[in-house]
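Omission of a single protein chain aside, the complex is shown with its protein chains in their original locations.
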Amino acid sequence: MVVKDVINNIPENLIIKKNVAMIDATGVYYRDLNSLLRSLDGNGIEKIEICNVYGQRYIGTDLDGHIKIDVYGTPGNDLGAFMKGANITVHGNVQDACGNTMDHGQIVVHGRAGDLVGHSMRGGKIFIRDDAGYRVGIHMKEYLDKRPTIVIGGTAQDFLGEYMAGGVLVVLGLNMKEKVHNARFVGTGMHGGTMYIRGEVRHLGEEVEVTDLKEEDYRVLKSLVDEYCSYYGLDAEKILESKFNKLIPVSSRPYGNLYAY
Amino acid sequence: MKDLTKTNNPYGDEKVFDACSIFGMMNLKGERFSAKDPVRAIANMHDRGNGLGGGFAAYGIYPEYKDDYAFQIMYLDREAKKKTDRLLSESFNILNEEEMPTQEANVRDPPIMWRYFLQPKNSRTKSQAADDYILEKVMRINTETGKAFVFSSGKNMGVFKGVGFPEDVAEYFCLEEYKGYMWTCHGRFPTNTPGWWGGAHPFNILDWTVVHNGEISSYGINKRYLEMFGYKCTMQTDTEVMAYAFDLLMRRQRLPIEIVSKILAPPLWSEIKTMKPENELALRALRQTYGSLLMNGPYTIIVAHEGEMIGLTDRIKLRPLTAAEKDDFLFLSSEEAAIRLVSPMLDRVWSPRGGEPVIGRLESRRAVEVIA
Partner (left out) sequence: MKSYVSPEYIVERDQDRCIRCKVCVNQCSYDTHYYDEEDDILHSRNENCVNCQRCATFCPTQAITIRENPNHYRSNANWTQEAIVGIKKQAETGGVVLTGMGCDKPNLTYWDRLLLNASQVTNPSIDPLREPMELRTYIGSKPDKLDLEMVEGNGVVLKTKLAPQLRLETPIMFSAMSYGSISLNVHKSLARAASEAGTFYNTGEGGLEKSLYKYGDHVIVQVASGRFGVHPDYLDAGAAIEIKIGQGAKPGIGGHLPGEKVSAEISKTRMIPLGTDALSPAPQHDIYSIEDLRQLIYALKEATDYTKPVFVKIAAVHNSAAIASGIVRAGADAVVLDGVRGGTGAAPRIIRDNVGIPIEMALASVDQRLRDEGIRNQASVIAAGGFRSSADVLKAIALGADAVYIATAALVSLGCTVCQKCYTGKCPWGIATTDLWLTKRINPDIGAKRLAGLLRGWSLEIMEMMGGMGINAIESVRGNRLLLRGVGLTDTELKILGVRMVGE
């Protein structure tokens, strides 16, 4: 087996069947866990399943290939930080800074997320089934065809899309009692990118304006909602029937008259 | 201690800076449980600390002495103990006293630890309330010998803290043998090196305890405001100022936590403007009157006192806090994973909004979440 050549001693908590590795992360320190993931990656392993995850950080960081990882439990902060290509599915909730400065790859969460989802994201996709916390998508960026996307199924808290410079951020507000997102300062400092919000937003940042969606928008939105629903077994058509608001920056240079030269 | 500032802060920094992990677990029915789960949870967040401090507050642990004040005191030498014993016997009827049970653990230079179960002597003046009497005596012990420090003095509760990782501190104090209905825990990451045990969290005054993650940038003025009301801030920690603020507002001024949280973490003016006129007036008055107690800067705190556990973050949520419920238990934690370790299935998990407290109360069946 290729892997055996690389790892001299297969740890007790690791089982490898064909090209799938299964890890029991009980009591495993994050450094050891991630080191194990790195050595499995790019060595003929296509899928890794990790169970009993309780707070190990940085899972998915520095993995080269397009390996698929299933996480069972609650991964720690910075899941997929600086990630470059892996595909992670979390069967549980994630904590803070999920997808921090992610470059490309994918994260699908069957649960909720903490603060700072997709902070400074540069590419790739993140799907959160339920609610997310503060500062989701803060300073997302894009360049030419490299465009990150985040889809939140529930609602998000304050400073959603703060200082957004690019990318697409979708908030669906499924299961909200009133059809209003209570987040405040949504899009504060926005100077690039687009947000599609299903339902009304109570309080917007100064740099944001609300418009209606055009055909191109619906195309983009539909593709993302379809993908979201495919992961969680939901009805995309029903969701797309609702009213969506498009949030864009008022200016690409919102602080132009702030300084005296 | 003679000069607490020097012991706590050998470099003369204006205050101790630390970052940390915190955890709280409460049984809303008052059923007592051991330290095992809280210790596991705080140990799980090991990387948030650096081994230079850990501590626990436990409530309901001395049911056989539930009406007596449980003084837990650390001594740096025997002389200090003798002097303090004298003071205690002059001021109190001592129902029981003993060295606190400890065992070998990876902690640094533990001092001598004793506990006493006390009642104020009848010779105290009628006008002075029992609480003020206790406070006065605690202040005296803490300043008189320079080598004795009362680290908790409430009824049917105790603080256990020291220099080491929290799980090691728990081991040192044999915490798994105690049972309480409410536990709060703390792991510390101080940026200067305290050699002494009194500097760890939780900080205690009467039966109030505070564990705290973050740093208060308004500390300089919070401290000066509290000093106007007679508090002496000697520990140079944010936590001390937090605890005194709670003592002033909740115990002395009798304000409920719903209002206190609006003093420490008030809503923004832009939010106040959208409220109903009578609420707007009240909240404006709170900010005008108590502006110097606004706690600015990132923080999450868990404050506990008899029958109540309160979690609160700063007004723009710069520090994390996850709350969860399972059956009769309320959990508060810096990280969700720590809760899951102890209770993999949860009835409800949520992140409270910045400035809005999560309150666990003994008589209520569910956690009280205050939304403006």
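Worth a mention:
Letters A and B name the chains as they come in the text, with residue numbers starting at 1 for each one.
Definition applied: a contact is a pair of C-beta atoms (placed from the backbone, for glycine too) under 8 Å apart; a residue touches a chain by one contact, two chains touch by 3 or more.
It should be emphasised that the depicted structure is a prediction, and the values quoted were computed from it without experimental measurement.
Among B:P63, B:G291 or B:P344, only B:G291 touches the chain left out of the display. Only one residue in the set A:F159, A:Y196 or A:F244 touches the chain that does not appear here, and it is A:F159.
In the full complex, subunit A touches the omitted chain through residues 159, 162-163, 185, 188-189, 205, 255, 258, 260. Residues of subunit B that touch the chain left out of the display are 12, 14-15, 17, 19, 191, 214-215, 217-221, 224-225, 227-229, 253, 255-256, 258-259, 262, 268-270, 275-276, 278-279, 281-292, 294, 296-298, 315-316, 318, 372.
Methods note: only the chains that are shown with their structure count from here on.
For this pair, subunit A with subunit B, the centres built from the Cα atoms lie 36 Å apart. The touching residues of subunit B, when paired with subunit A in their complex, are 44-45, 47, 271, 316-317, 320, 322, 335-338, 340-341, 349-351, 353-354.
Residues 30, 53-55, 57, 73-77, 92-93, 95-96, 112, 114-115, 131, 133-134, 157-159, 184 of subunit A are the ones that touch subunit B when the two sit in their complex.
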